[in-house]
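Let me begin by handing over the structure; questions about it come next.
Shown here: the complex without one of its protein chains, the others still in place.
By written order: A, B, C and D. Residues from 1 in each chain.
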Amino acid sequence: MAELTTADIQSNYLAQVRSKRIMNTILLIVFVALMASGFATANDRNAGGFWNGLPMLLDFPGDVISEAVERAHLLPGYFVKYLPSLIETVNIAGASTLLGGIVGLVMSLLVTRGLAPSPWLVGPLRRVLDVLRAVPEIVIALVLIFILGGGPVPAMIAIALHTVGALGKLFSEVNENASLKPIEGLESVGAGWVQRMWLGVIPQVAPNYLSYALLRFEINIRASAILGFVGAGGIGYDLRNTMSWGQGKFDEAAAIFLLLFLTIVVVDQTSSNLRNRLTHGSAKGEIHA
Amino acid sequence: MTVMPLQIRTAGHFQRKRMMSFAVPAVILCYFAYIFVAFDIGGLAERANLQNARTLVSDAYSYKTHVTRDNRDGSIDVSIEGERKGRYLDGNSPAWVTMGNETVVDLGNHHIVTFRETQVTYDIPGYGLIVTEPGRSGVNAEFPTNELPDWINASKNRVTISTDAGRLTVTRNRSEVFRYFLGWELFFFTLDSPYHGMALGTLLRHAVHGEAGAIWSEFWANKMWRHGDVAWALFETILMAFLGTFGAAMVALPLGFLAAKNFSPLGSLRFAARRGFDFLRGVDGLIWTIILSRAFGPGPLTGSLAILLTDTGSFGKMFSEALENVDGKQIEGITSTGAKPLQRYRFGVIPQITPVLLSQILYYLESNTRSATIIGAITGGGIGLMLTQAINTQKDWEEVTYYIVLIILMVMLMDTFSGWLRRKLIKGDEGGH
Amino acid sequence: MLRIDDLTKAFGRNKAVDAASIVVDKPVMIGIIGRSGAGKSTLLRMLNRLTDATSGAIMFEGQDVTQLRGAAKRNWQSQCAMIFQQFNLVPRMDVVSNVLHGTLNRRSTFATMFNLYPTEDIHRAIEILDRLGIAEHAPKRAEALSGGQQQRVAIARALMQDPKIILADEPIASLDPMNAQVVMQSLRDIHEQDGRMVIANLHTLDTARRYCDRVIGMRAGRIVFDGTPEQLTTGVARDIYGADETFSEAATSTEIETLSEEVAKLADIAESV
Amino acid sequence: MLRIDDLTKAFGRNKAVDAASIVVDKPVMIGIIGRSGAGKSTLLRMLNRLTDATSGAIMFEGQDVTQLRGAAKRNWQSQCAMIFQQFNLVPRMDVVSNVLHGTLNRRSTFATMFNLYPTEDIHRAIEILDRLGIAEHAPKRAEALSGGQQQRVAIARALMQDPKIILADEPIASLDPMNAQVVMQSLRDIHEQDGRMVIANLHTLDTARRYCDRVIGMRAGRIVFDGTPEQLTTGVARDIYGADETFSEAATSTEIETLSEEVAKLADIAESV
Partner (left out) sequence: EGHAIDEFRIGILGGENAQDRMNSYECLRGYTEEELGVETKLFAPADYNGVIQGLLGGTLDMAWLGASSYAAIHIQDETAVEPILVKINLDGSYGYHSIGFARADSGITSLEDMQGKVFGFGDPNSTSGYLIPSIEIPQQTGASMESGDYFGEVKFTGGHEQTIVAVNNGDVDGGVTWADGQGEWEDGFNSGALRKAVDAGLVDMNDLVEIWRSAPIPEGPVVLRSALPQDVKDKMTALVDGLYDADPDCAYGVAAGETLGFDPITHDAYVSIVAARLAKSN
């Protein structure tokens, strides 16, 4: 390589700066144009415009809150009334996270190169995971409601399937970072695949798995509440029925909303504390005995 | 030192480990048992309607053509999926329907249904001839056997015969035959289109001869499958995700500074911002949609704003965490040159957090495509609404399948796109634009 | 009892082991020496069936080991223990569990998944640890032990397999001289007391000379020397290592001891600054 | 020109700098030495106004620097460049941009927000980089450079400020001896050729001796020595470092060089095995 003079470096650098500046400007313009035209399109396709609607933003919450405040004394009764629904929602999330986590765990081991017992299955199974992740829960739930009828089971299956996809991928990323040495050690003693995975991989990755599963549980609680909206049971279903009744049942809607919101916040906080502890050490004692 | 005590201690230790390793699966099993009871999964087996499942699956890859006779005026109507849009125009009919005084419907495999003046007959190979006579007094039917097989459902006023070849329903007013075919009929062109039934080669020839635009618009405006509308709906869904995600990012960035320990001037302000984020996140996007629909009405803007609100909560939290983790050395380096506060943020902070923020935003773009589908299903619009409606009206499962496939492709596409963008931007980025 | 015939392993066009033939008729302690990349590890890994051979055969007591599949292969692995340079233990599990992993092949998958090891196995594991002088660490996690201790746990796991052959792939390369000596002595003891065959890849000439009954030299995948330690002259060593005149035996081995000591000393000084 | 009067900085009850007074009447190169925690960094940071003084004054050309606020303070900072032990560059931005940060105080906020710098500034930045021998790295990201190169980028940024004073807080503490020498020589050159005042905190006695015109010793926040390098005897050093009889000058400095050389040599030998 020929020696560059300072002047060369200067002009090269200036050229580079200029082209970068042009690139950035184009990027910025494209982004701004996309945002602006996107907003304009959405605004145009909407029944009410953004600016007209802004002053009315608080009308609906106002209605709900004023009715709830008016009949505040009834709220505790509603809490009790809807507790079973809440438990159902949490159970849907819990069962589907567990189920999805267990299947996702197995899937993740099957799709991690280096761990998979049959390498030719890795590609196809990964596509399966991609598809499972891509399908919104609501799609599966609606179809299953058609076959199985309403209730918690379609929601559970729908969320579990999505969870398999999501956790399967995250777990396999964790697996990729697991050290292969212990696994080779176990292989050298003649351990089978299941033994290698269970004794060699799982102890290494368990804290990360748990952390991801907890995060998924948080997400799944929301998902299960949402699926209630389409008839899959749980508290979402009650919320939808009272909300859409409108005035006259807003107090119940408010109570249900509070119940759900508090649950989400509590689960969020607890799980993020737990996750922090899991990923930032202090995970003393064997997670996996 | 003898190892005896150690051996005994270790054996005891293993006893405890054994208990532990059984305890975890046992707890999980107990929970599943509880769920089994609480969700009445046992009763599900009998409630599950396999007939529906079969209908769904077979309808997903096949279509049915209805041949309907109005028993009062004798008029006959042949239409695909029994829809007006799929109706064979007067005088036209598929080859297996022979119109005339006696209309003969050949269901294949020697299954023949004949509409006569006053009678409707169905000749079933291996079973015999069924003769029905719809009239004022009901549907009088004669069957070759006394004992009716379970694929015949007959009452005084209605007879339904379902075979592998098709299905015949006779009531006092109407006689109707369904014949099932594989495939998604009329997917490209409806019956009234000049291009219907054209072979690909012919079509291409037409296209080359300047009809490409016409062919495209015939396809795009297909009344049965409405590809144009579906494309709009997909676009609307992606639009909601796009506006919501990037809008939220723009709102959350300044708020993130407010909530970050090392940038927020006031403790109370920080606390308020954090609780605000928790609230925005805690109330799900779906509920935001309902709340917003009073002010903004139905439409994609409402969906976008709902996503924007929820994600402002998520991004605010993540951004403030990213800001709390910034390296003070760079900021100090910039400060020591006498840089103004804005310059300090621009060069000390922004270059550090852009990769983190960008990757999080782009990750959300994909997941919001799914959220937008759901939000659309409940109020907004877009492909989610089309899907729910198609499922709720419970016909045309091929349409449902079409939508599901499109949704999956859309989400996977957004996933690929955001992944690509993430790699591209974070690698080549020189500190944001 | 062990007979290796024309064993070859090719990675693409590169032959890691090239037509190696070895005959061993009684349990001896064998050291394999050679430069980095000579194919020592690959040879051992083929013996344990961690790597499949490209061609050739490994006959052990009349059976062709390279042909074994599934359970039979795993059964062979359980008879032929392997010790690794990096110990390859499960770091998050306790020492006894790691030792008990030596019995995995004999126990049902279900039992091992739920820690259902027979009490006598547990007792034996402790005895083996005691024999290797690390019984008091039994309840600790493997990762909490020093390198030398971990390697002894690995040896304990190997012994737990009650193997006919112990393969050791540079067992002392990541250890300091003190620990290296302990580990090599343990292997020697096992060979002498239990009469097990030991095949160890060794980086250093003098270790091979000191502990082995027979030394095999490899170079570029081929076996270029096979004889007693006495036959291993500096000339031969120069041949194996492909070194030129400047080759000093010291550079391959004892130097390590001096070196690490030196460095440790220097580090101490630096720290005290 | 620079006069520090009774400058004190207290963190809670702990006085990091305790009534320090220094008078400098012409641009010299000053080295400040002292143990870790002696208050060297705090003193420099007060000079640059990164930290506010608790009491006392810093007079520069008749102006009390400690009283400056807002734009005036930032203006002072731009005249008084600072170099840090950890370089404190923006690692994701290219080298030239980092150097151009030295002009931030002079340019409008708006222009700099969009990375719009005048062409002559860019030319000058590259000239400065050339002077420091790292012009060919100009378009690279700062993080892609070695420690010594990064420190030279930091010096380039300082020069870009065209400052009256350059403060350097242990500029060579994270560098290897080779790079340390290059960096110190650059500072010395700048001092000699441009006639700028340089004040450097140094960890090692001999560096201070070799490169500085004047050495200030600090101990527990107080200035305990202020004189020429020649006046800095071992006894005085022992005083500054608060060391007892076993204090060997070598332990504070040159040893580092020998040590690393030694280690490098040994590593070479080890590698050649």
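Operating definition for what follows: contacts are C-beta pairs under 8 Å (C-beta built on N, C-alpha and C of every residue); 3 or more make two chains touch, one makes a residue touch a chain.
Please read these numbers as outputs of a predicted model, since none were measured by experiment.
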item: Of A:17, A:42, A:183 or A:243, the one touching the omitted chain in the full complex; value: A:243
item: From B:21, B:264 or B:293, residue that would touch the chain that is not displayed; value: B:293
item: Residue among B:234, B:339 or B:386 touching the omitted chain; value: B:386
item: Touch criterion as defined above, residue of B:109, B:157, B:325 or B:416 at the omitted chain; value: B:157
item: Residues of subunit A (touch criterion as defined above) contacting the omitted chain; value: 46-48, 52-53, 56, 59-60, 63, 71, 74, 145-146, 149-150, 230-231, 237, 241-249, 251-252
item: Hidden partner chain, residues of subunit B it touches; value: 46-47, 49, 52, 55, 64, 82, 153-155, 157-158, 160, 167, 169, 171-174, 178, 223, 226, 229, 290, 293-299, 377-379, 381, 385-386, 388-390, 392-395
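The working rule: only the chains that are shown with their structure count from here on.
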item: Whole-Å separation of chain centres (CA-atom averages), subunit C against subunit D; value: 53
item: Interchain centroid distance [CA atoms averaged], subunit A/subunit D, Å; value: 49
item: Cα-centroid distance, subunit A relative to subunit B, in whole angstrom; value: 18
item: Multi-chain contact residues (two or more partners), subunit B; value: 17, 21, 430
item: Residues within subunit A bordering two or more other chains; value: 286, 289
item: Complex contacts: residues of subunit D adjacent to subunit A; value: 96, 115, 119, 122-123, 126-127, 130, 135-136, 138-139
item: Subunit C partner contacts - residues on subunit A that touch it in the complex; value: 179, 181-182, 184-192, 194-195, 198-200, 203-204, 286-289
item: Footprint of subunit D on subunit A - complex, ascending; value: 4, 6, 9-10, 12-14, 16-17, 21
